[in-house]
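To keep things clear, I will list the structure first and then write my remarks on it.
What you see is the complex with one protein chain gone and the rest in place.
Chain naming follows the written order as A, B and C, and within any one chain the residues start at number 1.
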Amino acid sequence: MSNLHVIATSPQTTNFVDLKAAVASVDAVLFIEDGVYFSQADDAMLNFATQRQFFLSEDLLARGLALRAEQEQLNYDGFVDLTTKHERCISWY
Amino acid sequence: MSRFTPLLDPEGFLLNLDDWDPEAAEFLANREEIDLGDAHWEVINTLRAFYEVHQVSLANRAFVSLIRREYGPDKGQSRYLMKLFGGSPAKIAAKIAGLPKPENCL
Amino acid sequence: MRYTLLINAAPQSGEAAHSAIRFAEAALRQGHSIEQLFFYGEGVMNASTLTVMPQDEQNLPASWDALIQKNDLSSIVCVSSAIRRGIIDTQEATRHQLSAVSCYESSEIGGLGSLIHALSNTDRVLSFG
Partner (left out) sequence: MSKTITLVARRTPYGGDKARQTLDIAFAAAVFDHEVRYVFIGDGVWQLKKEQSASEIDRKPHAAALETLELYGIDKIYALQDSLSERQLDINDLIANVQVVDDATVRTLLAGPGHIINL
């Protein structure tokens, strides 16, 4: 049983303590809306219990952001796919 | 109603909660064809005291629990409260007790 | 999969309502079903017929209305959130003696009981806010 955490706030407005307490190693994290600014954050900020991290492409494009080679993006179809692979979704906004 | 007739909304709840007093309770009860006795007053007073502290309207389930907590299992059951206040006891008791109309959230 | 979407942001208060409708469109396109849209808190503004947008901006309430009608979705607007924000259907207008109606007919003003009921028939619930 694993969860998908959908993060919609920028790194500077996200409470890491709460978020990191909630994310388990089997979970995945999807950054949407202002959450895609996490793509520009340093490794310490992206240091979640899971390395399964994704960025929503529409929100990246909207903000003029590019990903590093090791980072993974997906569109809304990919977002839907992700929700089918995890039993629960937890939104952080 | 000798003193005054309080203003009511279309569902018979007090428009102005400050209008409530024991006489208003009698008036509201009469509109529901309920004759207030000691058993009714016990419940009304409990509800008002509860609302004073917690300021929430109770659904039937919680209403029954409250009466059970205060007066034990004989009175803390739907059957007893429905005998006193009819089919939706939490709603009717709140109305007579001069508490806000539940927000109908359910 | 059967989804319930809980929309908790107004169309004007950021991107969340837009994300929700994009997600709903993608899910339906892939053949999933939406058990219920539940508009809660500020989200009830997504059901306002009285929203006027400049011609070059999206009118999200109109988009929701179209999506709901086209796919025959169950859409509930939380009554206690709605009436305190002026989202009123004919029944609430009568109940509270108001002269205007402001809720799209494709949505129904209802209670949290509808949400709880939908959750029993739902595989995934997603909140947008």
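Criterion: a contact is a pair of C-beta atoms (placed from the backbone, for glycine too) under 8 Å apart; a residue touches a chain by one contact, two chains touch by 3 or more.
Owing to the predicted nature of the structure, the values given are computational and were not obtained by experimental measurement.
A.B. asks: The complex has one chain that is not drawn here; which of the drawn chains does it touch?
C.D. replies: Listed by label, the shown chains it touches are A, B, C.
A.B. asks: Can you work out which residue in C:19, C:36 or C:122 touches the chain that's missing from view?
C.D. replies: Once the missing chain is taken into account, the touching residue is C:122.
A.B. asks: For chain C, enumerate the residues touching the unshown chain of the complex.
C.D. replies: On the side of chain C, residues 6, 8, 40-41, 80-81, 111-113, 115-117, 119-122, 125, 127, 129 touch the unshown chain.
A.B. asks: Using the document's contact rule, name the residues of chain A that touch the chain not shown here.
C.D. replies: The missing chain touches chain A at positions 1-3, 15, 17-18, 21-24, 87-92.
A.B. asks: What residue numbers in chain B mark contact with the hidden partner chain?
C.D. replies: Within chain B, the residues that touch the unshown chain are 53-56, 58-63, 65-66, 69, 105-106.
Note that only the chains that are shown with their structure count from here on.
A.B. asks: Name whichever of B-C and A-C has more C-beta pairs touching across its two chains.
C.D. replies: Top pair by contacting C-beta pairs is A-C.
A.B. asks: Determine the centre-to-centre distance between chain A and chain B, using the mean Cα coordinates as centres, and give it in whole Å.
C.D. replies: 50
A.B. asks: How many angstrom lie between the CA centroids of chain A and chain C, rounded to a whole number?
C.D. replies: 25
A.B. asks: So how far apart, in whole Å, are chain B and chain C when each is placed at the average of its C-alpha atoms?
C.D. replies: 34
A.B. asks: Touching chain A in the complex: which residues of chain C?
C.D. replies: Going by the criterion above, the answer is residues 1, 3, 9, 14-16, 19, 22-23, 25-27, 29-30, 32, 124-129.
A.B. asks: Please name which positions on chain C make contact with chain B in the complex.
C.D. replies: Residues in contact with chain B: 78-80, 94-95, 97, 111-113.
A.B. asks: Quick one: which bits of chain A touch chain C in the complex? Just the residue numbers, please.
C.D. replies: Against chain C, chain A makes touches at 6, 8, 32-34, 58-59, 75-77, 79-80, 83-84, 88-89, 91, 93.
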